[in-house]
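Just dropping this structure here.
With one protein chain held back, the other chains of the complex are shown just where they sit.
The block that comes next holds subunit A.
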Amino acid sequence: MVVGKVVSSTSHESAEKRLSVLVVDDDPVIQKIHKMMLTNKFKISDTQVAENGKQAVDLHRCGAIFDLILMDMEMPIMNGVQATMELRAMGVESMIVGVTSHGLDAEKQTFIGAGLDDCFAKPLTIQTISSLLQLIAD
C-alpha cells in the first residue's frame, strides 16, 4: 500500500470549472473535506460553506445562486429538511443533494420528500462528487 498522492483519472481534474457549489453542514470535518474535494480536486473556484440551513437560505435571499448544494440533514437553528423546503418554496432550482449519516429510511424519505434531487450517505466520495458534477455539466 503506497502512501502519498494518487493521480486521479477523472476528466474534471485539469479543467477549471465555472460552477458554484454550496456546502451546508455544521460539522467542521465535513466542511473541510468537501471544500477540499471541490476546490482542489475538481477546481471549483466558487465553493462556499454555510454552517446551517438558515445561513444557506439567507445566502439565497441575498441573491446567491449555486449549481449544486450539498445539504446536511441535521443542523442547529435550521435543519436540512426545513432549509430544502424553504429553498424550493423560494423557487430555487439548483440541484440539492442531501448528505446524511442517519440510519433510518423513514427519515431519509422525509428528507427526499422536502425537495432533494438525490440523497447520499456520508461520506461523499470523490467518485460521487464527480458523477454529480458530470450531471450538472450535461
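We take it that a contact is a pair of C-beta atoms (placed from the backbone, for glycine too) under 8 Å apart; a residue touches a chain by one contact, two chains touch by 3 or more; residues count from 1.
In this section, contacts and distances are computed from a predicted model.
S.K.: Out of "beta-fructofuranosidase", "3-methyl-2-oxobutanoate dehydrogenase (2-methylpropanoyl-transferring)", "Histidine-containing phosphotransfer protein" or "Sodium/hydrogen exchanger", which one is the UniProt protein name for the chain not included here?
M.R.: Matching "beta-fructofuranosidase", "3-methyl-2-oxobutanoate dehydrogenase (2-methylpropanoyl-transferring)", "Histidine-containing phosphotransfer protein" or "Sodium/hydrogen exchanger" to the record, the invisible chain is "Histidine-containing phosphotransfer protein".
S.K.: Touching the missing chain, which residues of subunit A?
M.R.: Residues in contact with the chain left out: 1-6, 8, 26-30, 32-33, 36-37, 40-41, 72, 74, 100-103, 121-123, 125-126.
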